[in-house]
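Every protein chain except one is present and positioned as in the full complex.
So that you can tell them apart, the chains are marked A and B in the order they are listed, and the count of residues begins at 1 in each.
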Amino acid sequence: MSSIIIETSGLTRNYGDICALKPLDLVVPEGEWLTVMGHSGSGKSTFMNLVGGLDRPSAGSLRVGGKDLLAFTEDGLARFRREFVGIIFQQHHLVPYLTAVENVMLAQYFHSVPDEAEARSALERVGLGHRLKNRPGELSGGEQQRVCIARAIINSPKLLLGDEPTGNLDHKSTVMVMELLKELRAEEKFTVIMVTHNQEVAGWGDRTIYLDDGMLVREERKVEA
Amino acid sequence: MAMALKLIPHLIAWFGIVLIMLRGFSGRRSAVLLAGIFGFVIGVAGTLILYRSYPGSITFGVVKSTLGISFILLWGSSVFAIYRSTGRGKDTLRGERLISASSTACAVSCLASIVAGAVCACKLSSFATGGAIATVSLLLMLVSCCALAYAALAFEKRLPEPFRVSPAGMLAIVTALLLFSASSILRLDLFSPLSMKVMKGVHDFVHQFMESVLFPDHLFVRSYIWKSIGLLFSKEVGFWGGLIIWFTPAVLIVTAIAIQRLPSVAHIRQGAERRLQSAAAIRERRHRLVIPVLSVVFFAAAAYQSSFPSVEYWDPKPLPVTANQAGEIIIPKKGDIDLEDGKLHKYLFKQGEREARFFVLLSPTGELTVDLDACAICKPDGYGQAEGSVICYYCKTLIPLETVGKPGGCNPVPIAFSVKSESVVIDGTTLINSWGATVQATTRVKEGGK
Partner (left out) sequence: MNRRRWLIHLVLRALAYRKGRTLLLLAVLAMASSLATALGIVSSSMEKRVAEEVRKYGANLVIFPESARLDIGSGGLNFGVVSEPAYLQQSIVEDALIKSELKAEVSFHLRGALHLKDADIMVEGVNFNDIKRLFPWWQLKGNWPAAGETVIGNDLASRMKLKTGDIVELGGGNKMRLRISGIVASGGEEDGLLFVALPELQQTLDLGGKISLVRLMVTAGGNTLKTSASDLQKLLPAAKVTEVRQTARTSEGLLAKVKLLMFMVTAVVLVSAGSSVAGTMSTTVLERSREIGLMKAMGGTRWEVMLIFCGEATLLGVLGAIAGYVFGSVIAQFITKTVFSASADIIPWFAGISLGVSLFLALLGSVGPMISVFKLDPVRSLRGE
């Protein structure tokens, strides 16, 4: 019986008068690949930010990895994130003046200590062993996203969040990235929460939830064939 | 309350000592605290009893020797710490168990507090005019120290958990604090006598060396060598030598901790976990460095206080005097200036191009003495008077008032004089010649002991 990694109750996020996320109750068991789908403005990114500790809920309770996120200070949330959460963005957000290895080492620096050997082997694992010393500007979209993946998992997080990671990629790169994620998840056994509006990507997950206007409207479970 | 201000270094030192003890021996806090207060009271009482029964110099001598012993202990432990941290000494388990015993904690705390109390008592006695110390001030001090001890207890609980102190570090900071508080008392100060001993030691050594090895022969040795040899005779040598001896133990302890190898993490497979442990170990080592670095700071503060004491020296500007027709200088015992008021009075005598400085002083035994304002060893920077002794400005030696007037060492060179009809009479030419000879000797000494 797997334990529960995310547990929310009445999770709400308001921006002034606008309610981005209506009270949401959700339970995510450890090791699940959850896809969150919805149109833009449906609150899926908000949900991801809340779960990853990047944002504070306006109301409700939120427990991630057994820790109550509302009890953390802002710096406490940062410390929680560095050990527990890895995030992949649509826009890559790699530091432009650092090479691929150094970008991964940056994540190591904020976590504890930079370790070049480990960063190098992580990049090799994602298939970029030959592109270690290249700056982001010299890498293709797929390669950049792979560097982001390496950066996200270098600190062995229990939770991997992806905010439309394949949104800017072509089909081939998308498949490659998703394959990579599947492999890594099988090895490292982390939980994945992926936000997307692409139906195909959604098919990779174990469970899909649909958000519309901040509310959970549908839930689908992947049928194992 | 100038007195309260003067006690500040001691109060800081006491607060620090209690704090460190509590943190160092955490788990036996109340025992350590009580032992500390008990020791402090004993220290104060013991010193005051000693002070009443024996002349001041003995009491101060005892406390000074205790401080000296603790400094030597620190030297020993710092060398040991370096030795251990380079990985050689292995049998430390016995030592560790001894250190963590509860009795050790109380004993160490008691001892440190006794010394701290003794130093405070010495400071109080130097305020005393005529030997009697106001009971009020004594009680006030004891009460404030107890209060400080409890304040330290409260403060220690607030201090973040990671700050720990190793045994060597504890010894270092306690010694540093004790020496810091002692250095504000002239007669307990260790740094100036240390640098003076170094200077004298080097001086004597080079002197002997020159005399036994090198014949005074110009031809063989060039002038710049003499100049650098002359450097060895200056007080700078004493200062820098003393500084090195002063700081080395604390610096050694800091180094010992800094170069200590971190616990091995290679056995941990997962990279992130390994790095976390590594980072934690680095952070822990850094925390352990805080106390020894602080002790270096306090050593520096002690050296500073010793070099620039806040004591005001009684040093009147030399009044010019002239000789009469017979070449004698006559100074009335009671005129504008009372020569017999126990303070030194300086005069400047000029005969043509030459001049001499001298002073007149009534010693505690009731005799007047006339001496040159220079000694046979140091540069003629002059003398000042403070706290029952006369101090040579150049080498900062303290000469008790009783021995002023006797020749030798750093004592001012005595001058023959006579008392005629309520005036002191000094022969001008003898004075000038004496001064010339003394100053010449010390300048020659600077140029290489020829």
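FYI, a residue touches a chain if its C-beta (ideal position, glycine included) is under 8 Å from a C-beta of that chain, and two chains touch if they have at least 3 such contacts.
Remember, predicted model here, so these are calculated numbers, not experimental data.
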item	value
Touching residue (missing chain; options A:22, A:67, A:93 or A:158)	A:93
Residues in chain B touching the chain absent from view	279, 282, 320
Footprint left on chain A by the chain that the document does not show	45, 49, 52, 54-55, 74-75, 78-83, 85, 87, 89-91, 93, 95-98, 102, 105-107, 109-111, 113-116, 151, 155
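By our rule, only the chains that are shown with their structure count from here on.
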item	value
CA centroid of chain A to CA centroid of chain B, Å	64
Residues of chain B touching chain A in the complex	270-273, 275-276, 278-280, 282
Contact footprint of chain B on chain A as seen in their complex	83, 108, 111-113, 115, 118, 122, 154-156
